[in-house]
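All protein chains but one are shown in place.
Right, chain A next:
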């Protein structure tokens, strides 16, 4: 059985003038110990998806329809108490900015101990031992000393390590990491990614990595979901997606990377920019920026189909597959 299965999830934002759809028909599954990535540009709905998994979408957003199942329990139907059991204990979250996540007026130790003790009934001393052990686990030097320090006394990379430690306290099955290295320098980023990867491997924890950096994704995730304007447009094994992208948006995203062109040459830009929620184009949301768009793309929404490499929502790929199927029929 899948550890987590999200099916036909729709998330809307209820605004004064109108209803805005942030996620449209998003489905995916996550197995125990699997690492998946959600990539896309800002405004694609990556973070909304991350928040929705633990039902953390605050007003004016709400889950309109669809289901999120953790093993066989339906997260969308849980009350607050049940949700608190899931959050932290089963599914933990790492956010982008470590300074915003840690409470600046409490010591690192207090925050870690509080987390343990609000979920399990153990003494302060035992909780402290667990916390120090976890700080040690994330390679923080002299954890006993750090335990009594405040967040501002630590560097950015160190803070993100403390957060990873806090996430590990309750031995969750799933870690959702929302751009965990975006605020960090490239050398620190490499270390944090390695740490995260090692932790997931060693403890069999499943990881949902939300990122806009395809380089980071290629190093960590086994499977990748590409999102555009609230839709999942392509899903498949990370290596396949990077080596043989099917959807024009994924192709554009990869081709826009500077390393894809010779130094000094013009980069392959995608014209235009991601539409805002209120101005979603009809048909395929990518059609105004797509070099292959046809009349059909402007009017109809493409279905999600398996192309042999990855699953794609694009008429171009669908038509090509149909053509091949027809030829096969003729041949036989």
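The rule is simple: a residue touches a chain if its C-beta (ideal position, glycine included) is under 8 Å from a C-beta of that chain, and two chains touch if they have at least 3 such contacts; residues count from 1.
Convention: contacts and distances are computed from a predicted model.
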| item | value |
| --- | --- |
| Protein name as given in UniProt for the chain not displayed, "Similar to stage IV sporulation protein", "Peptide/nickel transport system ATP-binding protein", "Cytochrome oxidase subunit I profile domain-containing protein" or "Predicted phosphoesterase" | "Peptide/nickel transport system ATP-binding protein" |
| Absent-chain contact - pick from A:89, A:119 or A:219 | A:219 |
| Selected from A:84, A:261, A:299 or A:322 as touching the chain missing from the view | A:261 |
| Residue touching the undisplayed chain, where the options are A:30, A:164 or A:253 | A:253 |
| Missing-chain contacts mapped onto chain A | 41-42, 155-158, 185-191, 193-194, 212-216, 218-219, 239, 242, 252-254, 256-259, 261, 263-264, 266-271, 273-274 |
